[in-house]
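Please find one structure pasted underneath; my questions will follow.
Shown here: the complex without one of its protein chains, the others still in place.
Per-chain residue numbering starts at 1, and chain names A, B and C are given in the order in which the chains are listed.
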Amino acid sequence: MSQETATAVRVGERGAAVRSFASRKVGFLASAAVLVAFFAINASISEAVLTTYGFSSFVNAGATVALAAAGLSVVVMAGGLDLSVAAVVALVNVVVATRMQDTSASMMWVSLLAVGIGVAAGALNGVLVTTTGLPSVIVTLATFFIWGGAALLVLDSPGGSVPFDFADLLTGVRGGVPNAVLLLLGLCVLWLLLSRTSLRVNILALGGDRAAARANGVPVAGTEVAAFAIAGFCYGLAGLFLSALTVSGTPNLGADFTLNAFAAVVVGGTQFGGGRGTPVSGLIGAFVLYTSYSILFTIEAPSELNYVLTGAILVVAVVVQNPRRLLVSRSAEPVSGAGG
Amino acid sequence: GDDKPGSGQGGGGDDGKFKIALNLSTTNNTYQTQARNLIEAAAKTPPYDEKVELRVDVAGVDVTKQIQMINNEVAAGVDAIVLYPVSPTGLNPAIEKACKAGVVVVAWDSNVTAPCAYNVYPDLEQFGYTGAKWLVDQMGGKGELIVIRGIEGVPADTFEYEGVLKAIEGTDVEIVAEPEGEWAAATIKTTFAQAYAAHPEADAVWGATGCIQVHEIVKDKEIFCSGGMSKDEMMLMAPEDVGGGGVTTNVAVPAPPWDGELAFFIAMDVLEGADIPKTTLLPTPLVTAEDVKVGTNPAEGANLFVGDDIPPDFFPFWSPLVEQGLEAALHGTPDKISDRKPCSEVEGCVQK
Amino acid sequence: MTVDAEGMLRPRQISATELSTGFHPSRETAIGLGVLSLAGLVFVLQVTVGSVQYSGLASSVSAYALIVAIAAFGQGLVMLSGGFDLSIPWVMSMSALAITRFADGSDSRALWVAPAILAAGAFIGVVNGLGIVMLRLPAIVMTLAMNVVLQGLVLLYTEGSARGVSPPSLRKVMDEDLPGTPIPGPVVLLAVLLLAGTLLQSKTGFGRRVASVGASARTAFLSGVNNARVVVSVYAISGVSAALAGVILAGYSGQSTLAMGDPYLLPTIAAVVLGGAAVAGGRGVFLGTLAGALFIAVVQSVLATMSVDAAWRTVIFGTVILFSAVVLQPGTITWARRLGGMARPSSAAVVGRSQDAS
């Protein structure tokens, strides 16, 4: 093979690699583009958005739901649903708020404990799903009550406290960059590392076709538990972050939290049913939502219209991400009740 | 700017008005709606119409969203936030940041623990105690009590329950069941019916609301009930000649939706330089069947408003501490019926 | 096949009676019956061992179960087709608000208000369905969006407070026993609902089509099913059933409040799934859904009568749901079915190869 052809081949391959990267990530890139566009709109109508204060409080407010949505995305990728998210976040939150002392040792240990509780709760969800063979919806509906009850046992109404230093560590700003951004980027990096092991592919295989995954030697039970445990890890981080944000514990997070997390997953572009997606788009989805709340605030939409507009934004964000949806000829791909 | 609070020079807005944000958690109930209407009406009534630019924001029942909302309001340059908090503690960092930025924060109905914030709220433990104490007296200090709970983990429920426990302490009254009612008629009806079916000997029921359902279910005997004070519960206690139920074994303890209006006034007073204590505790008087008074002007003592346009879960709402009347509560249109008095002149009002 | 005199293959005849005879309970029916008996057992234990008054318990358990079951009927059909309906809460709230506001305690006005509300529910469902079919939106997105949009519109219209009281006859039906019997009104309605729901979901061609769309959208399409029409219809039916549930809920409460549908979303899903339906669609019977609703109702009634800490009750509720789902999972069902002698026909028949070949 001559030198030129070899180079040509390599260049051609790079082109193919880039094209394939773009086509594999099209959903992800589209939701990122939606975020950038929304953010730009928001910045153009309100100067506050680009100030350090504005930006850091935006990131801080959205980070809890973002972390939870990232975890939820992993479960969804594996073909499941997790209704226990708010309860696990609340459980971690009340443990932190009741246990953490103002010493760095305590902060470290309680943080580890918090994330450990998240991982354990998630893993237990996973173990229950694999060992019982029940749909994850019903298992996590049950554990939603169990973890929720446990949170109430730890703290029966909002209270507790979190040391200032710890709150500052997570929600503060260093050199103009909110620490939360670093935390979120850290999670992305962690996921990038994980996706270079076979775990990512195994999770997607599990969500895509469970029987096929099993037949190919994918450790199905282990992967399922791992997916729920990773989700639990993210919930643990969300609980920690919530503790820092609120410097206290709230045993009852309210139904809106779950809905926000689910909406963030969807807006991020991860489709229910499994086999596709990435937790990073859960992060993006959450910030798309929080940016749109911010836009609605800035334009001083009447408060009742907020609800209507939120609904409209959900629809628009999903349509914009994949405009091809509108073009699909009706007979080409028959629709089921799940849509999509 | 630094000179905003206490400058007494009118607001920082372009037109010299104070910008005030009413930050609600939800508009899904008559209670918050009624409070909101009263605040909107007050803001439109002279002299405030010249001084105030009011915006209303609804955060939803998610603490992170309300935090974002507070931050946004601060960034938008408001002078004060009149806040219905979803959490007594979770908003503290956001509130403290707001205070640091010179924003006056007044929380109403439920308190927040941030030291820089002003709080206006009824003493909920007292609320629980007042009703339960009456029940204990009626029962002669012994017997079975069913307590209808609200939603677990929500502070109001915890405080009220503690008040109830305090009232039965040292008596022979026993709590036999605690059905969870979620403050919703349908749920109360189901869960109370089940609790009562298991404890048909129960002598009395305490609930933040729910006496209507209690009397719907307990038909065969007289049962004592202490509940809330919405229109329909008052109707139950009202004499039959005004279309009421004539039930005399009931008492009500009002939850006052006018505390929002008071919070608004406190915010204005602080902005105009008044020195006001951080906490205002509101009275929670007991209302018996004899106290029910039909009418249209609350300033004249009316506490039961009949009429088709009055929602069933509408609350009697007036206090000498505030100013607005029925039209204001129903539609948010100005309806000034009195001049407010300072807390020190009103019985049961405590400022500290 | 058989080989005839000329050495030609001839089909062996099958008579229609060979096919139509016999009772073949599906896995879901078996689960439904299991859940139903478990609910019955708990109820009986409460009345006897727990000495809870029958009448109070029966009427409140059945009333709650009825409201959940009506809404869950639509949810169950939607889930059978592979979807989810998250707009149920505010369709319910809207309907409850509308019946008290517009009928306001009058039975005669309710005669036209109620149908109008059901029509509005259908319309909302059609919009859901069209969004899913035409915009290809995931059902979760479309119905979640619909829920918040409805919430906003209802708040705008009502200005944040409810009005009026529910029609007296509706309250009567929910509160009183069937004359001359100890059977609460909601029980009668539950029985009617069970018949109607089972008829629609399992006995009609429409129900078959819904199941086919959920079992395999492509197979359904290639078998002549108009998937789009089916999808729009199931969401429309879910809209109607949620609207009906809202009206009944208002009837039971006597009045309405703004977010009164909110606590009913999770129970509808739980009822459907506990009843043995496949979450991904294609399988499920209404008997199971109804049994699931009853089961949730009796578990909650046990909790309401217990005087333990609220936090513990929450934990207990979750554990019971999990435990009963495990007990009733497919493996256990097969085992129980075999015990009950409901086993399938002999192996030869099942293998289904040419009978004469061996």
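We take it that a residue touches a chain if its C-beta (ideal position, glycine included) is under 8 Å from a C-beta of that chain, and two chains touch if they have at least 3 such contacts.
One rule holds in what follows: contacts and distances are computed from a predicted model.
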Choices "Sugar ABC transporter ATP-binding protein", "Na+/H+ antiporter subunit G", "Phosphoribosylformylglycinamidine synthase subunit PurQ" or "Dihydroorotate dehydrogenase B (NAD(+)), electron transfer subunit" - which one is the UniProt name of the chain not shown: "Sugar ABC transporter ATP-binding protein"
Touched by the hidden chain, restricted to displayed chains: A, C
Per the touch definition above, residue among C:Gly56, C:Gly125 or C:Gly282 touching the missing chain: C:Gly282
Contact with the hidden chain (one of A:Ala120, A:Leu169, A:Val201 or A:Leu305): A:Val201
Interface residues of subunit A (partner: the chain not displayed): 1, 16-17, 20-21, 24, 193, 196-198, 201-202, 204-205, 208-209, 211-218, 275-276, 329, 331-332
Contact set of subunit C toward the excluded chain (per top definition): 1, 3, 7-9, 11-20, 22, 24, 26, 199, 203-206, 208-209, 211-212, 215-216, 218-226, 278, 282-283, 334, 343-355, 357-358
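Definition applied: only the chains that are shown with their structure count from here on.
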Arrangement of touching chains [line / ring / star / complete / other]: complete
Whole-Å gap between the CA centroids of subunit A and subunit C: 31
Whole-Å gap separating subunit A and subunit B, where each centre is the average of the chain's CA atoms: 37
Chain centre separation in whole Å, for subunit C relative to subunit B (CA means): 38
Sites on subunit A at which at least two other chains make contact: 152, 156, 255, 304, 306
Interface hub residues of subunit B, defined as touching at least two other chains: 27, 152
Footprint of subunit C on subunit B - complex, ascending: 26-30, 32-34, 36-37, 149, 152, 175-180, 182, 184-187, 189-200, 212, 216-217, 232, 308-309, 311-314, 331
Interfacial residue positions of subunit B with respect to subunit A in the complex: 24, 27, 55-58, 60-65, 67-69, 71-72, 75-76, 86-94, 97, 151-155, 157-159
Interfacial residue positions of subunit C with respect to subunit B in the complex: 46, 50-57, 59-61, 63-64, 67, 104, 151, 155, 159-165, 175, 249, 252-255, 257-260, 263, 300-301, 303-307, 310-311, 313-314
